[in-house]
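Complex shown without one protein chain; remaining protein chains in place.
The block that comes next holds chain A.
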């Protein structure tokens, strides 16, 4: 088997808080092949964003990352130097964020912010970098791209800013693009456009996409594979078809019942809810984190949860086992 583009094993993120140690990400392992789209789904606070920030080494102060294995495009990032990480950020992996309004520096032009990383990594002149920026602005569907380079972020709408962020992320031809809920802050009408754009660009440039979202409708349309996170863990992972055809983890089923999925939900059908709230991740968590909300919970759920596997479908559950 060829080595995947990204391989992460045993990723932990802990945050020291006033109430104790918060285990934001617990033993997360996954891999992404070149050119595929992995969607990371789950409720707010389940550790999706922390996982993404941990990959980019952009965790906020106070958050500590531990990882058993972290390989990106042949580079071992488990204990890489700051310089090594900087040389890969932007060039091999790039990231776009949830909040396009504040993710661009207000005092520099779009052009300056787009070309600075490219010039730094590629050592090219300003003109070459500008041409690349115009090419990409055009690709992300911004008309009259050359005029936009002189504009400041506050002169652009949220949707345009997110397009600029996407173009900026693609400047150095990264092999992995991490998108952390890139449409959450945008108008509903713009959301679909941005997602289509991401899917198109992903196909055109052959980049791998790690898309964090809680929109299962989106996942159904663009994901190659899906990882469902709950309480800082990946509780289920499978190819998109398999997951939607037969979700195994009770949490995944609960999620799907909450959201109308094209081709699955019937007209007039009542949407479900998952009772209760996300558990606190402070301190040690024993057994299945979902059991307090799970309709199928049994006594054994308080014990260490086994990892079930069937082909490429993996899930953590006592009750639902491979059959």
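Brief remarks on what is shown
Throughout what follows, a contact is a pair of C-beta atoms (placed from the backbone, for glycine too) under 8 Å apart; a residue touches a chain by one contact, two chains touch by 3 or more; residues count from 1.
In this section, contacts and distances are computed from a predicted model.
Among the names given as "ABC transporter permease", "NADH-quinone oxidoreductase subunit E", "Nitrate reductase, beta subunit" or "3-isopropylmalate dehydratase small subunit", UniProt records the absent chain under the name "ABC transporter permease". Considering the full assembly, A:105 is the residue among A:16, A:105, A:269 or A:321 that touches the omitted chain. Residue in contact with the omitted chain (choice from A:9, A:43 or A:116): A:116. Touch with the chain that is not drawn comes from one residue among A:3, A:44, A:128 or A:155, which is A:155.
Interface with the hidden chain, as seen from chain A, comprises residues 56, 58, 60-61, 82-83, 85-91, 94-95, 97, 99, 102-109, 113, 116-117, 120-121, 152, 154-155, 165, 168, 172.
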